[in-house]
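Worksheet for the structure shown next.
Missing here is one protein chain; the remaining ones are kept as they sit in the complex.
Coming up: chain A.
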Amino acid sequence: MITFNQVTKQYNGSSTAVKNVDFTVDQGKIVVLLGPSGCGKTTLLRMVNRLESITEGEIIIDNDNSKDLDAIELRRKIGYVIQSNGLFPNMTIEENVMIVPDLLGWSKKKKKERFNYLMKLIGLDAKDYGKRLPQELSGGQQQRIGVVRALAADPPVMLMDEPFGALDPIIREKIQDEFLAIQREVKKTILFVSHDIDEAIKMADKIMLLRDGEIMQYDTPSEMMMHPKNEFVSQFFGKDRAIKSLSLHTVKNLEEVIGLAQMDESIQDTKTINVHQDLRNTLSMLLNQEADQVIVTNDEGGKIGSITIDLVQKYLHFEIKGKMSVSQEG
């Protein structure tokens, strides 16, 4: 758990990068710091491991005030991932990943075991990749290594500064999914900086939207889109925020609320979609094909019904817009 108490950052006594920020990141949750560039999100992140000093206020990490800890010790207990992966070109992958355990003086055997476990987590062969150099890996692989390097000493807290920002969209999405799967297993407390709204909606348990060093809103992604606290928040998420919010709901949610349609067996070549897919993907699938329906399958591959644009619209109307402004719907 990370608690920010009235945290302020001032440069040279004049310009203020962060103003009286007050919030808590709960144990095992991902909080995405979101905002336009220069809003202070990276500064806020770097204050946690004291790469930036705190002008006023305090940051409490798992009951310890960060000011009371030795900066070096503190950083070794916090995983740190940066956009440009930061892998050291003079070291092999294994040496890179095992830096913090090495600094902490782990035994050779313990390091080896941990390395094998971590590489399994990201689906790379430990034996094959361990001896390679960073430059021999693709950008996506390098970033994966950057992530497991931060996990190496099993820190309770992780700081991620636009970790997937330099990757192309396809790889980025894949690594985001992978990372969420890893997070389900390791359950770290994560502070994640992003400037990409879609990434924030996807990754965050809660989003913190910042402007000029001040909190605009701190809420779950759906709350933020349904009930923006002010003009800036609603503008930031845009007019299409209802559609964006579709990515927070799955076909399963829709089925539970309004039920699926009957399958029209007469239509040829209809595509199928898993029941756990989000509705935004479903909608784009529906819009990008001839047929009016997509067959929904469960995890075993059995067909359990079909979904149509009408159904998505209905769900959007009742479920999402209903929440957005109850008065309109009546």
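One rule holds in what follows: contacts are C-beta pairs under 8 Å (C-beta built on N, C-alpha and C of every residue); 3 or more make two chains touch, one makes a residue touch a chain; residues count from 1.
In this section, contacts and distances are computed from a predicted model.
Chemist: Have a look at "Non-heme iron oxygenase ferredoxin subunit", "Rieske 2Fe-2S domain-containing protein", "Phosphoribosylformylglycinamidine synthase subunit PurS" or "ABC transporter permease" and point out the UniProt protein name belonging to the hidden chain.
Modeler: From the choices "Non-heme iron oxygenase ferredoxin subunit", "Rieske 2Fe-2S domain-containing protein", "Phosphoribosylformylglycinamidine synthase subunit PurS" or "ABC transporter permease", the unshown chain carries the UniProt name "ABC transporter permease".
Chemist: Have a look at A:Pro89, A:Gly123 or A:Gly259 and name the one touching the chain we're not showing.
Modeler: A:Pro89
Chemist: Which is it among A:Pro134, A:Pro228 or A:Gly305 that touches the chain not included here?
Modeler: Among A:Pro134, A:Pro228 or A:Gly305, only A:Pro134 touches the chain that is not shown.
Chemist: Of A:Met1, A:Ile60 or A:Ile99, which sits in contact with the chain we cannot see?
Modeler: A:Ile99
Chemist: Where does chain A touch the missing chain, residue by residue?
Modeler: Answer for chain A: residues 49, 51, 72-78, 80, 82-84, 86-91, 99-100, 103, 133-135, 149, 159 touch the chain left out.
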